[in-house]
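With one protein chain removed, the remaining protein chains of the complex are shown where they sit.
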Amino acid sequence: MTDLTHLRDDFPILSREVNGHPLVYLDSAATTQKPVQVLDAVDHYYRTMNANVHRGAHALSVEATDAYEGARARVASFINAGSPNEVVFTRGTTSALNIIAYGYGLNVLKPGDKVLLTIMEHHSNIVPWQLIARHTGVELVYLDLTEDYEVDLSQLDRILDDAVKIITVSGMSNVTGTLGPVTQLVAAAKSVGAIVVVDGAQLVPHYPTDVEALGADFLVFSGHKMLGPTGIGVMWGKAERLEELEPTEGGGEMISDVQLYESRWAAVPQKFEAGTPPIAQAIGLGAAVDYLEKIGMTAVREHEVDITGYALERLADVPELTVYGPSDPSRRGGAVSFELADIHAHDVATILDQYGIAVRAGHHCAKPLMRHLEVAATARASFYVYNTHDDVDRLVDALMEARKVFGLDG
Amino acid sequence: MTDLTHLRDDFPILSREVNGHPLVYLDSAATTQKPVQVLDAVDHYYRTMNANVHRGAHALSVEATDAYEGARARVASFINAGSPNEVVFTRGTTSALNIIAYGYGLNVLKPGDKVLLTIMEHHSNIVPWQLIARHTGVELVYLDLTEDYEVDLSQLDRILDDAVKIITVSGMSNVTGTLGPVTQLVAAAKSVGAIVVVDGAQLVPHYPTDVEALGADFLVFSGHKMLGPTGIGVMWGKAERLEELEPTEGGGEMISDVQLYESRWAAVPQKFEAGTPPIAQAIGLGAAVDYLEKIGMTAVREHEVDITGYALERLADVPELTVYGPSDPSRRGGAVSFELADIHAHDVATILDQYGIAVRAGHHCAKPLMRHLEVAATARASFYVYNTHDDVDRLVDALMEARKVFGLDG
Amino acid sequence: MADLKELYRQVILDHYRNPRRRGKLSGPHVHAEGLNPSCGDEFFLDIRVEDGAITDAAIEGQGCSISQASGSMMMDAIVGKTIDEVRGVSGQFKLMMGIDEGEDPLDHERPGAVLGDLEALQGVRKFPVRIKCADLPWTTLAEALERAEV
Partner (left out) sequence: MADLKELYRQVILDHYRNPRRRGKLSGPHVHAEGLNPSCGDEFFLDIRVEDGAITDAAIEGQGCSISQASGSMMMDAIVGKTIDEVRGVSGQFKLMMGIDEGEDPLDHERPGAVLGDLEALQGVRKFPVRIKCADLPWTTLAEALERAEV
C-alpha cells in the first residue's frame, strides 16, 4: 500500500492546534480539508483572469471560460463521462438532487408513479422527493437495511413494478459507511424502465468511480467533500437524460432565446447552469480532481480500507462501544458511527474536542436511518487521505478518557 | 469627492497586461475584480478553520459557523436589514429569484394572477417567472421604457389591479443604467396588496441601499458583482415574507425533522439554505462588504456618478456613437451601452481587446430590452471603484482606432 | 482537563442518569416541546398550573447530559413554586449562564444557595456551543408558561 503521510504537508490546517493539542481532523464526511494546490488554483484565477464566462469578447473572459470549461473536462475524465457536456456544475449535491427531482417531478412524473429510495439516504436525497410528492402525488417507497447494515434487496421483487419511475440511492452512507447496491438497482431499474440516480456525495471522493461501469443515469456529488472548495457540486447525467430533463432554474446563460412570454433553452450543459456559475469554485474542483488523480483513486481507496480496518480493530478494544455499520472494511466506506456506553454523542464530541479531535455528533442528516437504528444520535469519525493510524490511536485514547470523565472505568 | 485611485493597489489583476497593454477593465457589470482583502479572507478561512457549519461539536465547526454567521450579520447591517435572519445566502441573484418565483409560484399563485415586470429586466428576472407561469397559469405583464430610457409608469394605472400579486423590478439596469422606480412601484403594490421584489444585482454594489427605506419585500443580489467571490448571493426578505414563503430546495440543514413521508422546516433563514452552503464564499462576501463600507457607499456612488459623467461626455465626442441610456449621470448607474457607427459590437469589443480594454458585447442577458431598443447587440463599458478617468480616455482613444480599422475617418 | 471536570460534575451525571419526574402528566396540564435542530436534542415538558403555582410536572425526550440534567434539575427547582418564583429562578439561571446579560447572581461563598443543583451547570459557560443545551428546558418552560396564559 502506498504511504500517503507525506500529503499532510499540503494541508496547512493540519498543523494547527485545537485546545492545546495538534488537530486530529476526523470529520471529512462533513467536509474535507483543502490542499494548497486547490487554494492556489482559486487564488491564481482571481488574481490573473477573473471575468464572467461564456460572454466576453475580451481576453480575461476567454481565459476564464477556458479555465472553467477545462475544469469541466477534468471532472468528466475523472468519472469517465462520455463527454464534458454530461457534467453540469451545481452548488452541491443537494442542489443537484433538487434539479433532478424538480425536473422530473414537475414535468414527467404523474400521480401514482413511485420513487424508490433506501432508508439510509441523507436528507438531501429524501426531502426533494417529498417536496415533489407534495406537488405531484407520486409515492415514496423505501428499502430497509439488513441486520448487517446492507440495503435489503430481498424486498425488491415485491416492491418493484412499472409504477417505479426513479430509483435513487446513496453510493455510500455517510452514517454507516454502507455501500449502496448500485449494480443490482441498475439491473432492477432496467427491468421496469426506471432511471437510477446515485447520490455520490460520499462515493466519488472515496471510491474509484466510472460512470460507464456504474450504469446509472445520474451521479451527483459535492466538491467540498473531495478536497475542493465549498459552493460547487456536480450533476453528471447520461447525454440522453440531460437532453430530456427540463431545467428548473431559469435565468441568464441557460437560454438560447428569451421572448416576453417564452424562451428557448441553451444546449446541455448550459441549460442547467442559470446565472453566473461558481466559476472560481469549479476551477478549484478541477485542481482537487488533479490532486486526487495524482494520488490515484485506487490508492485513495486502499488507504481508506486500511485506516477504516485499523479503526474498527482499535475501537473494538474500547469497552461498551458499539459501531453502527458493516464490519468488513473492504465492503464499506470510512464513515464510522458509534455509541460509547451511556455517554451521549454530543458529550463524546465535546470531550474529544478538548483533546483536539474533531468528530461529528448527531443525526448526520439521516433521521430516518437513525430511527431505523433506534438511536437518537451517534458520534462519527470519518477519514480521508491525510489521516493516519496515529490519528486513530489518539481517538481511542481520548475515548478512554471520556469514559473516565463519565465515571466509567478507563 | 474622495479620490479612490489608491484602491487600485488592492486589486492584483489590475497590474496585468492584455495584448501588450495594461489592462483596462470595463466589465464590472458582468463581474467585478477582487481586492486582496477578500482573497485573504477566503484563504484564511480554508487554512485555519475550514469545517462544515451548524453541525459540529468541535472547535473548527464552531469557528466556521461563527465566521459564516458573522458574514450574514455584516451583510444584514450593510443593507440595514431588521435582523441577520432576514439574510438568506444563495448561489447568486439568479438562484434567489428562482427561490422566490417557485416559492410563491408553486404554493401561492393561482391561474389568472399576474406578475408585473419591466421590459428592462435581466433574463434572470424573466425566465423564472415564465417557468412559473407554465406551471401555474399566472400571467406576465410588462412595463415599457420611455424615450428617455426610464420605466414608463404612465401605463401603471391601467395595468394595476387586484390580480397583480408580485411586482418585480431591477433596481438598476445592466444595459442602460436606468434606475428602477422602486419607490413608486412599492406604493402601487401597497394599493393592491402585491409584494415587490427588487433585483439588486446592479443596485446594491453601486448605490447605498437601505432595505427599510426601500420598502420592498425582497431584495436580491450577487457577491461577485460587489468585489466578492463567485458562487454566493443574497436573498433578503422581510421577516414576515420569509416566514410565509415555502422553501423550494429540500435537503440537509433546512429541516427540523425528517420523517419518511414528510418533514418540518427549520427556522428562517436555514429553511432556505438546503445542503452545505457556500461557506467560504459567504465569508468572502463579508470581507467585500467590509471593504465597501470602509470606502463608504456614498463615496462609491459619487465616484460612479463622476466617472459615468466623464464617460458620457467623452463618448459624445466620438463620431457616430450612440449611447443607450439616460444622459444625466446622477439619475443612472455606470453601465454604459453604446453602438459605434456600423461596427458590430463584437467587432468593437475585439478591437478594444487588442488595446487591453475589456468591454462586453452582445445582448447582456436582456433580449426583450434589446428588441425594445431595436438593436441586436451593443458594446458596454461598465465601471467600478477601481476605474479612473484615464481608463475612459483609453477607451475613447481605442474607439477612434476602431473607426480607422473599419475605414471610417478617425 | 480541568474544564471537562468543571463541565461534567458528578451532580450533572447523576441527574443525567437518574432524571427526576420522567413521564407524562395525566389530568389537566399544558404541554410544550423544545427542539435543538442543530444537534437533535429533544425536550418534552408537561406542567400543571393551579392557583398561580406549578403543582406538578413531567419530562420526556432525549439528548446530551447537559440538556437532560438541566431539565431534571429544573424539575426540582420549579415544582411547588409560584409562577413568580419560577420566573425568578429562570431569570437567575439565565444570568448565571450568561444567556441574559447582567451580574452573576451566584454567591460563591455558599455554593448552591441561590439555584441549588442548577449551579453545577456553571461549567457550561466555558463551552459556548453547549449553553443552548443547558437552556433548552428553560426555553421550553417559557413556552409552556405562555400556553398556560399565566
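Chains here go by letter, A, B and C, matching the order in which they are written, and residues are numbered from 1 within each.
Criterion: a residue touches a chain if its C-beta (ideal position, glycine included) is under 8 Å from a C-beta of that chain, and two chains touch if they have at least 3 such contacts.
The shown structure was predicted, so the numbers you read here are calculated from the model rather than taken from an experiment.
Touched by the hidden chain within the whole complex are the displayed chains A, B. Considering the full assembly, B:His363 is the residue among B:His363, B:Arg380 or B:Arg394 that touches the omitted chain. Note on the undisplayed chain: of the listed residues B:Arg16, B:Arg331 or B:His344, the one touching it is B:His344. When the whole complex is considered, the residue among B:Val108, B:Ile159, B:Ile295 or B:Val405 that touches the unshown chain is B:Val405.
For the options A:Arg8, A:His21, A:His54 or A:Arg331, the residue in contact with the chain missing from this view is A:His54. Across the interface with the omitted chain, chain A contributes residues 54-55, 57, 62, 255-257, 266-267, 270.
Considering the complete assembly, chain B touches the hidden chain via residues 342-347, 350-351, 354, 361-363, 367, 376-377, 401, 405-407.
We take it that only the chains that are shown with their structure count from here on.
When the interfaces A-C and B-C are ranked by C-beta pairs in contact, the top one is A-C. Chain geometry summary: the mean Cα position of chain A and that of chain B are 31 Å apart. Each chain gets a centre from the mean of its Cα atoms; for chain A and chain C, those two points are 38 Å apart.
Chain B and chain C have Cα centroids lying 47 Å from one another. Shown for chain B are the residues in touch with two or more other chains, namely 55, 57, 255, 257. Counting partner chains per residue, chain C shows two or more touched chains at residues 38-39, 130.
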